[in-house]
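See below for the structure under consideration.
Part of the complex only, each chain left as placed.
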Amino acid sequence: VTRRAAGSVFLLTDYGSADEFAGVVRAVVQRNAPGAPVVDITHEVAPFDVRAGALALCRAAPHLGPGVVVAVVDPGVGTSRRAVAVRAAFPVPTRLVPPGTEPGTLDFVGPDNGLLPWAIDAVGGAGPAVRLPGRPAGAGGATFDGRDIFAPAAARLWRGEPLADLGDDLDPGTLERLAPPRLAVAPGVLEAEVQWVDRFGNVQLAARPADARHAGLGAEVVVTVAGVTHRARTVDTFAAVEPAALGLVTDANGHLSLVCNRRSAATVLGVGPGDVVTVRGTQDGAP
Amino acid sequence: VTRRAAGSVFLLTDYGSADEFAGVVRAVVQRNAPGAPVVDITHEVAPFDVRAGALALCRAAPHLGPGVVVAVVDPGVGTSRRAVAVRAAFPVPTRLVPPGTEPGTLDFVGPDNGLLPWAIDAVGGAGPAVRLPGRPAGAGGATFDGRDIFAPAAARLWRGEPLADLGDDLDPGTLERLAPPRLAVAPGVLEAEVQWVDRFGNVQLAARPADARHAGLGAEVVVTVAGVTHRARTVDTFAAVEPAALGLVTDANGHLSLVCNRRSAATVLGVGPGDVVTVRGTQDGAP
């Protein structure tokens, strides 16, 4: 077993930062994989919100580079839900700017509850996968698999142990999947789920620019939320939105997002994740 | 002076993350110990809450591995309270999964105000210890010893400087200690302090499973808080708790914890750290 040429251990959890949970996971990784760069993606996924965690991991995955992701949003910790490690089907380029060094593998470790597959899809799909063994009988409290199962497994992978040594083969087609975000496209109208409201109040929709083109929407649209309509204009930057107006941007994840300029669009619209927004061309629904 | 074979610099403070305090401490460690893995345990200990910090550090300590802990919850910064560095009595195994590499030392650096001893106990007790010199006269603002005294000392230890070079010998038996958490065990009844309410609302008690056995408690118990009683059932996992019910688990630190399934037990019980909870067998106190 030799150290990998490159790669980090990436962490995404709902452990928060008020407690030492995330810190202990970082320490267990570092103890078992000395020298591994440990990269916190976020630990502030809302408690138990597997869907929000899956979306955040999916947004981050294409940018991570090689290494091992530990993702833990796991209300079923200690139950018979499987613990898994899944390798991305394709090696990931190491250095982007300028290109260089060998590509490396990207692995995902976590509970089999829907948290991982969207992110794995986002990097090209799953290669080999294994089921990690559960905790040994009599090992005591079964409430912190991040510390006791996932972080040690990630450390072994980072050190270069073969994936197959970590558990029994698993068909990645059997991984649990969440219901996809709602999206309906028809002539002149999009219906899209709010996937994410970020810190700045930007409202990411399940729709992409191609969906807006298929719907035939123009640069001016009418957004309807819970019966209330708002005009929005397609813009390239937050700063291009007029004060008190709404903008529709293609965001950094390639999604359509409703945004304001130095204000929260989510507050203006009164929406949150899971709400459905209707976007129409101005010709059929101008207020 | 040579670099240690392995080990991290671990940080636990009440500095929060809104300000740059923790970041400056990280930078000072990295500047003086280039290449040291810096592991944040947490920076969100409640301001000035030495007891909460001591408990969090004690929970984390057995999992850290070799290195140097910098712990700062220090309302007496700049006063005559001592600044100390204490080496754990026993070297700590480096790699757990699978076992490997040489064990290494684990040192604790911080104020002598009760923050450190419980964690040192948790890894087998104290070995040699020194008092760190205070800041030089005329060195200016005496309000940030984490930056000016503790982080530089930790960097020197991480680099392999002998502990004795950092200050004058100190008898670790003279370190300040906090009052232990309240715990009383009698036939049929436990009285235990709430040590910790975590992000998920789990209520960690000062009691352990052995205390429940000594009290002769069974799988069903009655919990009394401020005159109000609640039934709870012993479970292995959060998911095994019925909706709207309370569970009693052995948690990941080997303590008894009152928990709910995807809800806050602390909210249900109306308790916080420092409150005392009574746990009885159902035969003598069923509501």
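For clarity, chains are labelled A and B in written order, and residue numbers in each chain start from 1.
The rule is short, and it goes like this: a contact is a pair of C-beta atoms (placed from the backbone, for glycine too) under 8 Å apart; a residue touches a chain by one contact, two chains touch by 3 or more.
What you see is a predicted model, and the numbers here were worked out from it, not measured in a lab.
Each chain in view is the same protein; 2 are placed here, and the whole complex, as held in this structure file, contains 3 copies.
Rule of thumb we're sticking to: only the chains that are shown with their structure count from here on.
For the pair chain A and chain B, the distance between mean C-alpha positions equals 31 Å. The touching residues of chain B, when paired with chain A in their complex, are 6-8, 10, 12, 17, 37, 39-44, 56-57, 59-60, 63-66, 94-97, 101, 196, 198-200, 202, 236-240, 249-254, 257, 261-262. Across the interface of their complex, chain B is touched by residues 15-24, 26-28, 30-32, 34-35, 38, 47-48, 75-79, 140-144, 147-148, 152, 155-156 of chain A.
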